[in-house]
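Just dropping this structure here.
Note that this complex is displayed minus one protein chain, with the remaining chains in position.
On to chain A.
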Amino acid sequence: MKFRFILSLIFHIMDLPEPLHDFLLVFLGSGLILGSLGVVLFTNPIFSAFSLGFVLVCISLFYILSNSHFVAASQLLIYVGAINVLIIFAVMFMNGSEYYQDFRPWTIGDGITLLVCTSIFVSLITTILDTSWHGIIWTTRPNQIIEQDLISTSQQIGIHLSTDFFLPFELISLILLVALIGAIVVARQ
């Protein structure tokens, strides 16, 4: 516990006091699980789409807890502001008669999906608990201690994006152009 506290002071992982951080973690985690259950289980698709918006807001608040404010803001802007709105617009095209009406019995496909998802879940939990996160954090960030206090995170992102990752930056614009033209061509048919 003390080692983690000192580590968090050096690397600015948590700025909040420890019990508050744990409480917010549990609170957001339970909100996330309830929201995702709501996405799957609601019969009205508009409720389902709004629950998805709630899940994405919870993920954004997780990023604030991990002290990456730029990622949190961009998550709110893109996921909640653009992609969730797109999903709600797509849901609006459904008529009222297409809503889930009759209760379908359990099929074989449901059983296979349950098996696959449970095995993925179990393997993820065991992998997360078995890796040593402290070792990874110590070895990947020793040379960034000095510059981290003087420049804010978004400025660091901007500097790295335009000097080290300049070519991916330009290729991203090409990818966005292709996505835009493709979307317009497909939607006009």
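The rule is short, and it goes like this: contacts are C-beta pairs under 8 Å (C-beta built on N, C-alpha and C of every residue); 3 or more make two chains touch, one makes a residue touch a chain; residues count from 1.
Criterion: contacts and distances are computed from a predicted model.
Undergrad: Just go with whichever of "Guanine nucleotide binding protein (G protein), beta 5b", "AP complex subunit sigma", "NAD(P)H-quinone oxidoreductase subunit 3, chloroplastic" or "Monocarboxylate transporter 13" UniProt uses as the name of the absent chain.
TA: Result for the unshown chain: "NAD(P)H-quinone oxidoreductase subunit 3, chloroplastic".
Undergrad: With respect to the chain omitted from the figure, which of A:33, A:46, A:122 or A:181 is a touching residue?
TA: A:181
Undergrad: Given that one chain is not shown, which residue among A:26, A:41, A:117 or A:159 touches it?
TA: Answer from the full complex: A:159 touches the omitted chain.
Undergrad: When the complex is taken as a whole, what residues of chain A touch the one chain not shown?
TA: Interface with the chain not displayed, on the chain A side: 15-16, 20, 70, 74, 77-78, 81-83, 85-86, 89-90, 92-93, 152, 154-159, 161-163, 166, 169-170, 172-174, 176-177, 179-181, 183-184, 187-188.
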